[in-house]
Structure formats: structure tokens, C-alpha cells
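Excluded from the complex is one protein chain; the other protein chains are retained at their positions.
Coming up: chain A.
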Amino acid sequence: MAEQPFRLKQTGRLGTEKPLAFTFDGKRYEGMAGDTLASALLANGVQLVGRSFKYHRPRGIFSAGSEEPNALVELRSGARREPNTRATMIELYDGLDARSQNRWPSLSLDLLAVNSLAAPILSAGFYYKTFMWPSQFWEKVYEPLIRRAAGLGRAAQEADPDHYEKATAFCDVLVIGAGPAGLMAALAAGRAGARVILAEEDFRLGGRLLGDRRRLDGQPSPQWVAQIEAELDEMPNVRIMTRTTVFGAYDGGVYGALERVSDHLPEPLPFTPRQRLWHIIARRTVLAAGAIERPLLFGNNDRPGVMLAGAVRTYLNRHAVAPGGRAIVFATNDDAARTVADLTAAGIAVVALVDPRPRPPSSSIDLADRVGAAFVTGIISRAIGLRQVEAAVVETDRGRTIVYDCDLIAVSGGWNPSIHLSTHLGGKPVWNEDRAAFLPGTPPPGTTVIGAAAGDFALRDCLAEGARAGLDAAEGEGFDGDEPALPEVDPEGTGIGPLLTTTAARGKTFVDLQNDVTVKDVELANREGFHAVEHLKRYTTLGMATDQGKTANVLGLALMAELTGKPIAAIGTTTARPPFTPVAIGALAGHHRGRDFRPTRLTPSHDWAARQGAVFVEAGQWLRAQYFPRPGEADWLATVNREVNAVRTSVGVCDVSTLGKIDIQGADAATFLDRVYTNTFSTLPVGKARYGLMLREDGFVMDDGTTARLADDHFFMTTTTANAAKVMQHLEFCHQWLWPELDVALVSVTEAWSQYAVSGPKSRDVLRTVIDPEHDISDAAFPYMAAGAISVGGIPGRLFRLSFSGELAYEIALPASYGNALIQALMEAGAPFGIVPYGTEALGVMRVEKGHVAGNELNGTTTAHDLGLGRMVSAKKDFIGRTLANRAALIDTNRPRLAGFRPVDRTERLRAGAHFIQLDTEAVAANDQGYMTSVAFSPTLGHWIGLGLISGGEKRIGEIVRAYDPVRNGDIAVEIVAPVFVDPEGVKLRG
């Protein structure tokens, strides 16, 4: 096993701690606690970690944070395999297993690197130009070919075994980022007593204070961080959230954040989510997200060994890892001195410090002199080396070319403030020439941007702004406090040169490493007229994919500015949208997946039905018994036929508890119902129920159901199962907004009652046994459509003489907690009559036999007249939908209207969805006359029957048409008949 040859020994940790074992591309290595996968790979001298997107160029580790464009690896295996994870963000754990991506057959020998030779056809916009013809080749040949050659890893094939949580948190002050500015802000606000959330993407607090060797109040910076963290930890009003990326800012102080709860473990601990999606509701926000370093442009600037200077320092100082053995530093700013000093302190030779500024600070020159590095005013034009940097070609400002041997090129083109969250609500970034950076424009309300995120890069400024902003935010929420004393900090240079775009670059020069976008591609986009930033992005793919151009965008804009001769300010930026970093769909879904996508509602006697062997079907959120198969029944149809026959000849019971139920009370309840139903309810006597039809204001049918009058001022409405909530919302709207003067109150009582339909000639006999004897339910005392109070074993309930089946039938209701007992009492009482439970299938068969409309017909496009319910539309009063229902086109009798259908050849099966076409006409859309909405096999008639909507409807009874069903190869002749197939006079239900 390797021994971490690039681990710096001076930390004294090596050998004292148990190492963590991991594998990369099948090879075993060791790392240390606190490593990222990136630092552990570097400690083992692994520089080459991936191949690039288009050209399959070798790529290494470029950064030390979430901006990483290159080091994307496949992490874990099997169902937990995750592509495109950034090695710089993966915390090392014992047993970690990762693989490089986008290489074939292996990382070091990638045959598809020949794509580089095909670069002329893979340039910007290549897929718009190159693979155009023949057009049918796109799907079958070109796309699969390109997808194989260019890609970013493989997603897992199996279902995600982990679970994800959602949570909400509230605070007075949300501090985003726990670098020096964020720490001071949290400290100031916390000490003042405000509820503070400090969210940090890293697993440790400190930001640059971990990566740089700074001294605060004379202490090394990590010690100072530990001291502040300890104080924050002690405050009950401060919540520190590490491994938490605030990825989006939303209206009203709402922030989306992703907490990676278990990603640093081999797998989540029991009962622990993998990740947690937070909604953080913040009164005030301090955005202290820091800044992302900019690369520089030179030939082969993508080679492993080219690394952001700040990342070099992070690996040296935080992880005790040498990212190389012989370094050159190329920077446009005073930070370069820090990089040179840290490399030297770690014992790494610095061969040269290259600074393009014509007047570099003397401190840098002195430092270079002191450590034996050449100081060069000039640029690097090219890196040499294939899988690893071997040398850098430097062009001096005096026209000399010098080649320096080196294996590490630390680059810094300045810093881009992380202003992303400040732009999510539309704030436009503003270019600042002095700082060579886009600064926040108008941040979201209640948000202050501070520190490096505001373009103030000096440590002393970050600390001061943090203290001020934290206290301001707390005071804004009514807390009092003092600004924390600022620590003394060591001196620092903050000079920065202008953004560098002009290069004497030779060889491929990358602007966007992740998408393989080169300077040439930007030039091409300019030549072809794609100057606008949004066009530049789409044409070249600059700034797309998982890193969204965090290191690339501003460089691309600067290049375009130069090419078009405009200032950067005039070029503008693309729009940053949430999420800041990729968020797994699983985290957004949380527990709402599969069966748990929405709640499953069970009726009070669900378990009883399950014990009877019921097959269940989803009806909205409810599970309803679909049918109750018995041993020996060949198929579902045999079961359903038996259930229907039992109801038609004796008695059956069906759970109808899922129907929406609304209790309506008040002196004006009857007036209210008259206005929401097409028919009249004020004339309904107490103790009676009536079928009601409700329209939308546009004149189409919304819902139907029966409503009973229990007292002068008390009605009980039922709705369809599916529309229960919608009808409730509609009635509340009518009540609260349209007619607030009416004395009426509405309560949804759907869950309060269990209700059963008892149907069939023997239904009264069954109920007589169950209902307490003092209630007279004889036909004379309790006729068809009667409704009233009853009791069962002294439990008060209700009885309605309603029939959906067309038989003598009742619906009996008891409070929900008695439902399970009631169904068993009904079954016991019905045993002598051979009572059967029946499900929604038998219910559906009998309603088709009776021509009752249901969900398939109440589909939002039908009117009362379409459904043959024109007689229910009162002409004597106003009601919702009346005016628009009378529009000429809606009362046209040639609209598709309800009719019954039966096959001419009675052995044929009907299919719902089949379209009606006149005989001897072509089956094309122009000849379409409507369609079959519902079908059933009628055991009563011995053949299939159907309901459908056909132009002219019942006017055409007796006519024969085609029922054309190309999906199932159906094309049969059907006869149009009246939509009531069984007992059209309704004799049985009045029995």
C-alpha cells in the first residue's frame, strides 16, 4: 500500500492516527481524517483523476472547493453509485470507493482522446452544424455516438436505497458562510441574543482561515476559529449547520439549503437520512459566501498540475499535502506572495513568480529574492507535459522566452465574489473595475453582503464588516448588543491587477474546463454573431453543467468584451439561478416518493375489507375495495358478475365512506344551496334528500351528489370522492366572497362519518335487524329519497334512502370510529340473505346499467345538457354557471351528448375510449363524432354495454355507428340506445 508520499510531515499527525483506507480506480490508498478525496489523492501523488468532457484530455484537481470543474468522480457503487461528485467536496471515510469518469478503456490510456484530433468539428455549436444530415441519422447514429464519447459519468441503475428528509427552520439572522466575515457576523448577532443560523458548506468552520496561515490576536488562524466556534457552540440561540449549502434565495426571506447529513459516512446510520432539505425562514440575512479564485489563460492550462493558488495553499496548510514538488506561481495580485511563502515553508521549491503587472509590489520581488525564485514580469504562455505538467513556458515583458521545469503551476487571476445568492431574486451584478470583479447589485430585501462576497478581500475588512453586519441585523430585529472587539491581524497586501485576457497563448487554452470550451470557441461565437452573454453560453456551453461556470464565466465575459471592444460592464453577466450547487432530486422529493408520494387514506373498515380478500384501487388519495374475489373464481369479471347478481337478486354492501361530506348550517343554508346547485333545494322538505348538480361559473359541470335536509337550517351534502376538496373550496369562495351576507357555515365532515350503501331487494330486511327498533324504516315511513336520524345500538347515526344501483337501497352512516363494527353487524345481519360485500367495479357496472354519470362523464368538458341532465337546470333562479351555460354553442343539440351503446353483435366487447364514426366513413379525426366514456359487462343483460358522448346524443337512438379503437385494434358496429339499460322506469328502487 502507498504511504502518502506527498503528505507533509511537519503536522506530526502522520503515524499517530489510524489511516483511512480508500480505493480509486480499484487501487488502494491511505488518507487521513479531515481529508477530502482530493487531498487524499494528492497526498498519494495521484494527479490525473479524470478525462475531459469532449476531448478526453487528462485532468487533475484544480480547486479545493465546490467550484471544482475537473475532478468529477463516480462515488460508491451499486444503488448508491453517484456520478459527477466533486473530489474536492467528498470527505474521506474508511472504505471509500471512487472511480474516474469518461475514459475508455482506462484513465491513463484513453483511446477517445483522439477526439482532440477531431477538434475542428467538435468546436462551439458543433452539434448544430455537423450532424445535420441525413436527418434520420441523428437519433439512431449520431446521438448514441456522441453520448458515448462525451459524457459525465453513469447514474445508478437501481432505486436509491437511502431516504431524504425535509425540515423547516426559523431565525432572526441567517449567516451564509463561516469564514472570517461570517464568523464575526454570527458572533455579533449571537451575543446580542438574536436567533442565528450559521450555515457552512464545508465540514469545518473557518473558510480561508483554514487554508491560509494567518495570525489573529497572535494566534494561528485555526486556533482563533476554534475559539469563536466554541463560543458560538455555547449560545443556545445560535445553530451551527456545517455540511450545509444554502443553494437558493426565494421570496419572503425563504432560503433553500441542503444538509449533507451522511455523505461523509460509508452509508447513513440507521434511521438517519442521507441528506436533509431545509427551508430556512430568515428575518435578515448576512451573505458571507466568500469568493472563488479565477484561473488564467495559457496553452494547456488544463493539465494536471495546474491549480488555483488558493487551493494550493489549502492543500499545504489545511491538509498538509504537497500538491507538487517544484512549483511556479503565476498571479496578477498580491496573494502571490502568500502562495510563494507557503510553498517555501512547506519545503517545496518555487522556481519563479510570474506577475504580469508592470509595477509589481516590492514585497513580492523581495520575497522571491529571499526564497531563491526568479521574479518575472510577464506571463506563462504554455504548459508543457501531457498527463502532468513538466514545465512552463514564460514570456517576459522584454520579449524573452524562458522554460522552467516544474510539476505545479499555481495560478490566480483575482477573485470572483460569490454573489450568486444575491442575484436569485433578480439583483443585477455590477462590474467594479478597481477590484476587477462583479459585485452584488441590489441584494434581496433584508440581505447584507459582506467580506469577500462583497469584493472586500482583506481579512481585516472581512472581520470588521462581519461584526458590523451581524450587529446591524440583530438590532434590526430589536436586539441590543455591542460590536465584538476585532482581533489584531497580520499585515497583508491586497493589490490586484486588471483582469487578464490577452494572452500569447499557444496550444489549447481553456476558458471553461468542465465543458472543454476554449478561447477559440469564444472567438468563433463572436465571429458567428453570438455576442450576447446568454447566446455565448448556449452556443459554446460555457458556464453550463454541474459547476455552472463558477471558475469560467467571468473569464468568458472578459474575453467577449475584449473581442467586441466593449467594457465588461456593457457585456453583463448571465443570470445565476438556484441551485448554487447541484441538489439531488431525491432531496427535493424527500419522503414523497413511490407509495408515499402523497398520503394514502384508508376508510374505517379497510382492515376488515382486507381480511375479506379485497383487491384495492386508488380513488384520489383513498384506497377503495375494487372487488372481493372468492376461491374458484376464474377472473375479476366472474367476481364482479357475482357481486352484481347478488345485489340485483338479494343484497350487497359497499363502503361509500370516501364520498366528500359537507355539513351546511344557517338560516340562509337553503338560499345558499339554491345559488350553488342548478336545481332548487329551498323546496326540499326536511327529512328528504335530493340529487344536485353543480356547475362552474363557465357553465360546465363541476360535480354532483345528493344533499339531504336534516332540519330547516341544516343540510348534509355529499360530493364525489375525487372532488371533495375542490367543492369545499368552491363553496367557501361562494360563501366568503360572493355572498358574505348569507347566514351559513360550512364544515367538511368527510372523515367524521363512515357510510355504507346497503343495496338490493333484501336491504330493508338487513337494516331492520341492525337499526334500533324504535326507528320505523318501512316504505311508508321512510320512502325513496327519505333521510333522517337513526341509531344503531344506541349510537346516533343517519339513514338515507338513496340508490346508485337502481335497487331498493340505503346509505347508513355512523361516526367513523364505529365503521368497522357497523360493517360487521351488517354482514352478520345479512348472512341469512347471502349478503356480499361489493367493490367499486360492481358499483360501476350497476351505475352504467342505470345510466348514471360518474367521473368519466363529469370530465370538465361536459354541460348539464350534454349529460342528459337538462331537466335539472332551473330557469327560475340564478345559480353559479347559469349565464354562461346558456351560451348558444353550449346548448347546441349537436354537441356530443350522453347516449347508451350496445354491440350489434352481442358477443363483442366494448372498449372505453373508442371513437364513434359513422358507418362507411373513413376513420380520420375530421369524421370523429365523440367517444365511449364508460363500459361494463352487464350480467343482468348478458352482454357489454356502454355510455358515451356522441354528436346529437339521444336524437340518434336506433342508429348504428362504428366504435373505432385503433390502440387495441377495435372496430365494431354499435347501436345507439337510451342510456338506461336496466329498469328504466325505476320501479325497483321504490320497492
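Keep in mind that, in the parts below, a residue touches a chain if its C-beta (ideal position, glycine included) is under 8 Å from a C-beta of that chain, and two chains touch if they have at least 3 such contacts; residues count from 1.
In this text, contacts and distances are computed from a predicted model.
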| item | value |
| --- | --- |
| UniProt protein name of the chain not shown, from "Sarcosine oxidase subunit delta", "HEAT repeat-containing protein", "Fumarate hydratase" or "AzlD domain-containing protein" | "Sarcosine oxidase subunit delta" |
| Options A:882, A:911, A:956 or A:988, residue touching the unrepresented chain | A:882 |
| Option from A:215, A:239 or A:279 whose C-beta touches the chain left out | A:279 |
| Among A:529, A:740, A:794 or A:860, residue touching the chain not depicted | A:740 |
| Touch with the omitted chain, as defined above, among A:25, A:390 or A:698 | A:698 |
| Chain A residues touching the omitted chain (full complex) | 168, 250-254, 279, 281, 425, 445, 697-698, 725, 728-729, 732-733, 735-738, 740-741, 878, 882-884, 886-887 |
